[in-house]
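Below is one structure, written out as structure tokens; comments come after it.
Excluded from the complex is one protein chain; the other protein chains are retained at their positions.
A, B and C label the chains in the order they appear, each numbered from 1.
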Amino acid sequence: MAQRIGRDSGGVFIIAATPFTDRGEIDHDSLRRLVDFYAGHGVTGLTILGMMGEANKMTPEERRAVVDTVIDRAAGLPVIVGVSDAGMRNLTDLAGHAMDRGAAGVMVAPAAGPAREDRIEGYFHAVAQALGPDVPMVFQDFPLATGLPVSAALIRRLSSELPQMMMLKHEDWPGLSKITALRADEETPGTPRLSILVGNGGLYLPQELQRGADGAMTGFAYPEALVQTVALHRAGQVDAAEDFFDRYLPILRHEQQPGFGLAVRKHVLMRRGAIASAATRAPGPRLSATDIAEVERLMARLETRLAA
Amino acid sequence: MAQRIGRDSGGVFIIAATPFTDRGEIDHDSLRRLVDFYAGHGVTGLTILGMMGEANKMTPEERRAVVDTVIDRAAGLPVIVGVSDAGMRNLTDLAGHAMDRGAAGVMVAPAAGPAREDRIEGYFHAVAQALGPDVPMVFQDFPLATGLPVSAALIRRLSSELPQMMMLKHEDWPGLSKITALRADEETPGTPRLSILVGNGGLYLPQELQRGADGAMTGFAYPEALVQTVALHRAGQVDAAEDFFDRYLPILRHEQQPGFGLAVRKHVLMRRGAIASAATRAPGPRLSATDIAEVERLMARLETRLAA
Amino acid sequence: MAQRIGRDSGGVFIIAATPFTDRGEIDHDSLRRLVDFYAGHGVTGLTILGMMGEANKMTPEERRAVVDTVIDRAAGLPVIVGVSDAGMRNLTDLAGHAMDRGAAGVMVAPAAGPAREDRIEGYFHAVAQALGPDVPMVFQDFPLATGLPVSAALIRRLSSELPQMMMLKHEDWPGLSKITALRADEETPGTPRLSILVGNGGLYLPQELQRGADGAMTGFAYPEALVQTVALHRAGQVDAAEDFFDRYLPILRHEQQPGFGLAVRKHVLMRRGAIASAATRAPGPRLSATDIAEVERLMARLETRLAA
Partner (left out) sequence: MAQRIGRDSGGVFIIAATPFTDRGEIDHDSLRRLVDFYAGHGVTGLTILGMMGEANKMTPEERRAVVDTVIDRAAGLPVIVGVSDAGMRNLTDLAGHAMDRGAAGVMVAPAAGPAREDRIEGYFHAVAQALGPDVPMVFQDFPLATGLPVSAALIRRLSSELPQMMMLKHEDWPGLSKITALRADEETPGTPRLSILVGNGGLYLPQELQRGADGAMTGFAYPEALVQTVALHRAGQVDAAEDFFDRYLPILRHEQQPGFGLAVRKHVLMRRGAIASAATRAPGPRLSATDIAEVERLMARLETRLAA
């Protein structure tokens, strides 16, 4: 059985895209190929059915099928499953399926509703109770997408009060000081550590590692850039890590555009041979000829730079 | 077969709640009882699986089962089915099922994304094309819930360019002048009429009728109030309609609170014998003892007033 | 000198409109007449330069002139001054001017920025420090307008930690349970009481009083309705208070529409002789002929009802 995530987990959990055929069906062959691609580039684990995995456009059966294919193919690599859903029952059903199949944990973003932090706190307590203490949880803190900003203090309370809340997917923006605040908390004896993996496409990965993040959980189409940056940093080569990272920054910041960026990412994955079609499921972004020429230019520039 | 909605449709299409058991299962017995309750109070038709029907917390199977139960029980009353979904495929699948079973039309709200009106316009064209010209559509204009305000001009363009876009569920707020603007458009020869039914719990129903609305599409737990108000108004008894309506206004404005109001509505429906349990599906609002005493006081005051 | 607000303040602090001439100048003659109108209808105090006072469209000089005219004319009635501003220096300058002239306190809404509650908490501490402990403060909790929802727990903390935070202008929506929660807190020994006056046009005033509110702070153009409702309620005549209130509800709910409602309110105030022109300052709402006929119809219906 695959290991579960814990409060010391680190490395790169790649946010996996979901490949579709041009007709909009889930392409399980490509999905397997994509898992191999990610594994081949040295990721620590995978996170599936996140926002960039287009989970909200799938049926429950389709989500379960994605879970099955990925966990099966991952061959022991830990797999975190995004289970956010407007309905608690849908959330727990998917989480139950995922954990039964050997998932390493589940990821949950705050449910839609007023941004009052007491409501959000109550929601996570309800989710934790519904899932039970044995399901490791990741808090996805992505206010740009959810419209729900949360204080570092609330994340800390949830981490302390809920033993299963082990990891933060950090993508508040700007959010560098949040990492610093959370790590400062932990100097108080008795404060349980929280694993922090960063998102936002990795846009500030070196800064975030320097502030105490444990790695990345994002879906950049060059996973090797994330993997090597984190590895160098953890090996104490802070400058080398940032030098390495900076070469990828031009295309990374292009891919990080909200909405549109998913189509860019899938195009790069297709061109790199990881998936058969760059299609997103409708309604989703599609690249024009101009968009394609632009991203291919950025790919070519990257190759030139890497070859230099 | 039940009739389909058209550009002249009017009356009261009640937004049907979805009854759940206290354990969170759909309660089909109550659902049938609820259809009878609505029909017995003289509604023109029903709209199911809208936002107040908690559709976003159900699985596709559950949604289809609700469609089946309601259309079966409605015995010819027209039934509009809310099909809004993050995924186009989920939307069209449900719409196909509903129309096969004899639905009168489908209702669609703008999909999440930037509030640019060109994006929203493109989305509705894509939905119309995916559904085909034979599926009557209702545009749900509810910016408070969707975060997506739209101009009267865009609604008019969609109504003119898409023959199947026959009805507006009007719940922009404030939105009285939008009705006036849309009706003024129609004085231009060649402009196809648009049926306008109003939402927002009916809070401004007399004013909206006076400005040209064709009726109501909302879920007030006293449907007879909506039915009689519209009937009196359409019979030319404008003052009597408003007098009649105003007696219900205290409890109507209480029920119209966003989020919380659904629990109020279900409590009233339960107390009136229309459903067995007031439970909403998690995560959903729940009434405290104070909340219950408050709504029951408002119910009692209404009864006293009606008896006077 | 006028008395200052305290933690036991109650009654009706009317939100005063700011009258403008048709050319957009502040009409100080009308402003004095309006103060007389409010005082003549028995209000406890006035709140000026709030959101419905169009303060954000004035210069600092104009705001100070409004303060001077109103405090001068109010002849001892307590006057709360809205001082919210994007800049702390502008805020404290206006607050200093107002308190020098004898204001009863100042009202502050959370400053724009991320909705994280730690940021909002820090902002109010900074404001309190900048104003000093002698300036009584009102927390304006109006998420529909500010986009910044706050938990009851945060309001309680601010009330406890900042001695000068004495009053809540409650207009969260839905927000009835927030009043109940805040009053429940105060059963814990040592918890300082917080004065709670309700806004939202007074839409739920009877319910809010029944839950423990001390009165209203809103700008309904029939202030006598608010005054008498609060007076009856405080005299223990709970049913009579609500009966009295309900007669005004049709026009009150019309005036309570966001944005547009200010133009309705000013039209009623003009028709009642309280101000010379219904003009709002640009950019502001303006009534069409249809809008005017609609509000006048509601006024006539109210008069008929009151005469019955």
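Quick note on the criterion: a contact is a pair of C-beta atoms (placed from the backbone, for glycine too) under 8 Å apart; a residue touches a chain by one contact, two chains touch by 3 or more.
These numbers were taken from a predicted model, which means no experiment stands behind them.
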- Item | Hidden partner chain, touching residue among C:Ala126, C:Leu144 or C:Ala235 | C:Ala126
- Touching the hidden chain, out of A:Arg211, A:His233, A:His267 or A:Arg281, is A:Arg211
- Message: Can you tell me which of A:Lys169, A:His254 or A:Arg281 touches the chain that was removed from the display?
- Response: A:His254
- Task: Would you mind spotting which of C:Lys57, C:His97 or C:Arg305 touches the chain that isn't drawn?
- Result: C:Lys57
- Residues on chain C that touch the omitted chain in the whole complex? 24, 54, 56-60, 85-90, 111, 113-114, 123, 126, 130, 147, 259, 281-283
- At which residues does chain B meet the chain that is not included here? 114-119, 143, 148-154
- At which residues does chain A meet the chain that is not included here? 173-174, 176-177, 180, 203-204, 207, 210-211, 242, 246, 249-250, 253-254, 257-261, 288, 290-291, 294, 301
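One rule holds for everything that comes next: only the chains that are shown with their structure count from here on.
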- For the sequence-identical pair chain A and chain B, determine the rotation angle of the Cα superposition and round it to the nearest 5 degrees. 180
- Message: Using mean CA coordinates as chain centres, what's the gap between chain A and chain C in Å?
- Response: 45
- Query: Could you state the distance in Å from the CA-based centre of chain A to that of chain B?
  - Reply: 37
- Task: Report the inter-chain centroid distance for chain B and chain C in whole angstrom, where each centroid is the mean of the CA atoms.
- Result: 34
- Query: At which residue positions does chain C touch at least two other chains?
  - Reply: none
